[in-house]
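Only a single protein chain was left out; the remaining protein chains are all shown in position.
By letter and in written order, the chains are A and B; residue numbering begins at 1 in each of them.
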Amino acid sequence: MSTISRDEVARVAALARIDLSPEEVDRFAGELDVIVESIARVREVATPDVPATSHPLPMTNVFREDVPTPALPVADVLAAAPDAEDGRFAVPQILGEE
Amino acid sequence: MTTTSATPVALVDYDDAVRRYDPVLGIEVHVELGTRTKMFCSAEQSFGADPNTQTTPVSLGLPGALPVVNGTAVEYAIRIGLALNCQIAESCRFARKNYFYPDVPKNFQTSQYDEPIAFDGWLDVELEDGTVHRVEIERAHMEEDAGKNTHVGGAAGRIHGAEYSLVDYNRAGVPLVEIVTRPITGAGERAPEVARAYVQALRDIFRVLDVSEARMERGNVRADVNVSLRPTADSPLGTRTETKNVNSFRSVERAVRYEISRQAGLLDAGDTVVQETRHFHEDDGSTSPGRVKSDAEDYRYFPEPDLVPVAPSRAWVEEIRATLPELPQARRRRLHDEWGFADAEMRDVVNAGALDLIEATIAAGASPAAARKWWMGELARRAKQSEVELAALAITPAQIGELQSLVDSGRINDKIARQVLDGVLAGEGDPEQVVVARGLEVVSDDGALLAAIDEALAAQPDVVEKVRGGNQGPVGAIIGAVMKATKGQADAKRVRELVLERIAG
Partner (left out) sequence: MTDLTRLSAARLAELLAAGEASSVEATRAHLDRIAAVDGDVHAYLHVSDEVALATAADVDARRAAGEELHPLAGVPIAVKDVVVTKGTPSTAGSKILEGWIPPYDATLVEKIRAAGLPILGKTNMDEFAMGSSTEHSAYGNTHNPWDLERIPGGSGGGSAAAVAAFEAPLAIGTDTGGSIRQPGAVTGTVGVKPTYGGVSRYGLIAMASSLDQAGPVTRTVLDSALLHELIGGHDPRDSTSIPEPLPPIVAAAREGALGDLSGLRVGVVTQLQGEGYQAGVLARFHESLELLTKAGAEIVEVSCPSFEYALAAYYLIMPSEASSNLAKFDGMRFGLRVEPEEGPVTAERVMAATRGAGFGDEVKRRVILGTYALSAGYYDAYYGSAQKVRTLIQRDFDAAFAAADVLVSPTAPTTAFRFGEKLDDPLAMYLNDVATIPANLAGVPGISVPNGLATSDDGAALPTGFQILAPAKADDRLYRVGAALESALESSWGAPLLARAPELG
């Protein structure tokens, strides 16, 4: 039984912004399935009375003073940009912009 | 995209709409905090810097960079929470809100999800006529701002001849607090006013708390306005629309009005309101649907593993509470009592933005009545003439205080005072300096006055006769002559006394 269908892989790939070939979609649907099934195990012991742990060592309130440090030089900022113009990053047309 | 939101709809007349439908609002306000550095890194933040000159590897989202929370931003968030009568969380966390967008450098926004720093509060907002409407606050949470995209038209056509955008990450990572209301009900036809007054009240609070410059025109404060209609106050909530980034008080009011009229049109036509994001258009006050996002808001929130929980100690929270400044509404109430103005007078003062000016004028020695008289009278008239705000007039409360004390001490009279005002506004200096320079001091030396009086009496013996005969009516003619002779600088009351003494003499 497949837990993750081809359609589901395609939906998730779109959400993750990864173009997949049809062959990749097929392959991942099969492979992810194995993993997801093995992961169902986790739920066997993750009962409501067990609290979740997000960090290995419990710490709280790690704050920084509100004091500026020098910014990266603009040349460094843009050095790796695939495209730049007027001190800004040039990116393809953004859908959903007004 | 659905047909209902794309096709033009017949707007229903506003008054008609609110007669037949009950509007429910929900308002999300984002305020940029005025900290020196960003939410999660030490890049300086200030308005108007050159593009991409205020970034670090963290705010650029470079591989390997890690966030560290700005403690001052947390303090500001707590201040805001307390001012809005919220509970402050014993412990709360940041979460990642995952979505791809070029102005979000990490392709997730570090925000708070199910554990906001402040929750369950309220704010009483006062409308212009003094009506108070309580707005319940669901939560206030911390997050970071995005960068700024500038859309470049396709004519230049660099990327395959298509349009493209330029991105500046200076704003990326600027600390924000987002304040979310519970559904605002019961406002009825006054819903647009309530929305406006609420946003305005928040803006005033941010300023008093000194957590933000809160300048609407700079986008320091931005509102997203949710509107839905239902047949009656007992009906279940209708489908809402969210109009994003409404950036002035007036626009908030207009956007709500428009949506009420538009949604009423849809419902009247038997259509359904589509739950969607809409954009407000300043030019005609309308809203239009935004593009539908393919990801359907699946933000995949999870606790930010690069940050640890924020657990403000109760001692810290109480320390912040103890140092909160007096909030605008409490201050208005206190001043109202202290000054003894009538309700209507007080409202006019508040609506004219004269509260601070009058308070400062009183602090400079004037009586409340005198301070109000100047700012709401002569100065309001001049501000209106010049089409500027009261506070923009070239005169200070201290100068008005000085002016009034000159009047009170009898050195000038009210009429002269207006001339002094002219001088101050013309940049001739403080009132005292203007009086001296223009030679406007009231002539109070009886000797000088008596000379002028004697001259006037000698010139009008018939008047003297009439007065001696018991008819005091014509005495004004003598006083007028004296005032004329002293160029108006004599104290008219004193002149009258002396004239009567002289005639009786």
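Here is the rule we use: a residue touches a chain if its C-beta (ideal position, glycine included) is under 8 Å from a C-beta of that chain, and two chains touch if they have at least 3 such contacts.
None of these values were measured; they are calculated from a predicted model.
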Just one of B:K106, B:R222 or B:R372 touches the chain that is missing; which is it? B:K106
What residues on chain B make contact with the chain left out of this view? 57, 60-69, 96, 98, 100-102, 105-108, 159-160, 162, 165, 167, 298, 300-302, 305-308
With the missing chain put back, which residues of chain A would touch it? List them for me. 4, 8-9, 12-20, 24, 28, 31-32, 34-36, 38-39, 41-47, 50-57, 59, 62, 64, 72-73, 76-77, 79-83, 89, 91-95
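Please note the rule applied: only the chains that are shown with their structure count from here on.
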Chain A and chain B, separation of their C-alpha mean positions in angstrom: 40
State the interface residues of chain A toward chain B in the complex, per the touch definition above. 14-15, 17, 54-55, 59-69, 71-72, 74, 77-78, 83, 85-98
Can you name the residues of chain B that touch chain A in the complex? 35-37, 42-44, 50-57, 60, 68-74, 91, 93, 100-102, 149-151, 158-159, 162-169, 279, 290-291, 293-295, 298, 300, 303, 305, 307-312
